[in-house]
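Of the protein chains in this complex, one is absent; all others appear in place.
Our next item is chain A:
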Amino acid sequence: MNKKIAEAFADGKAFIPFVTCGDPSLDVTEQLVYAMAEAGADLIELGIPFSDPTAEGPVIQAANVRALSGGVTTDKIFDMVVRIRQKTDIPMVFMTYANVVYSYGTESFIAKAADIGMNGLILPDVPFEEKKEFDSVCKTYGLDLISLIAPTSHERITRIAKEAEGFVYCVSSLGVTGMRSAITTDIGAMVKLVKAAKNIPCAVGFGISTPQQAGEMAAKSDGAIVGSAIVKLCEKYGADCVPHVKEYVTAMKEGVLRG
């Protein structure tokens, strides 16, 4: 397991924000990372935009379009991470789609990501059955390939958890990413199944937007992941989003700690 990811969960409940790289620009993304780290984020998910993100709701889909229209590429994002790593050692993982990694050359991508100081990789379109071609390379370079479990996983949870690295990403609800007024899945039961199979942190994502929700989810797990609500702020405030996101992350981290 990547040591940095374990650190993210070492001080209790973790808050994990997501941003789409290059929305509205890579300079702003870089500033967002510093601001979120200062505001108490424990681990940051950097989204590498993909033209056709099938697991995303409208908010993050639109962010992908904005970022790609702005000319963001995987190589430019790698360069940004190099700059970020000179200033902060906060744990960071990439979240993108299989084709972005595969098309770059799976080994080249993973070697480069590890080399510049990334700690993990989330590929929402790579389930347990297909993970080997990515996971074997991740293990070689010391990057954690994060496993996801969903409300429909049921008996699959044990098998997935046994081989999980870093943390387990618990998808809170059916459907795609996006804010939800209520989460009805029995998260506690999912987390229990994971923990019975392996002692590994579980963080809950999909649908969380308020400090109260974050607290409730963190109370049943080891942390909360928030994407769309932050991306929504980037959309609303554009280049001026950094202080707004910082304020939001501060409130969410407090929510997580109360949970």
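Following the convention adopted for this analysis, contacts are C-beta pairs under 8 Å (C-beta built on N, C-alpha and C of every residue); 3 or more make two chains touch, one makes a residue touch a chain; residues count from 1.
Criterion: contacts and distances are computed from a predicted model.
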Omitted chain, identified by the protein name its UniProt record gives, among "4Fe-4S dicluster domain-containing protein", "HTH gntR-type domain-containing protein", "ABC transporter substrate-binding protein" or "Tryptophan synthase beta chain": "Tryptophan synthase beta chain"
Residue of A:A63, A:I84, A:I110 or A:V126 in touch with the missing chain, whole complex considered: A:V126
Among A:R85, A:R156, A:H244 or A:R258, the residue in touch with the chain that has been omitted: A:R156
Contact residue for the chain not shown (choose from A:A8, A:C21, A:M118 or A:L148): A:L148
Contact with the hidden chain (one of A:L174, A:A189 or A:A239): A:L174
For chain A, the residues touching the chain missing from this view: 50-52, 54-55, 57-58, 61, 65, 68, 73-75, 97-104, 124-130, 148-154, 156, 160, 171, 174-176
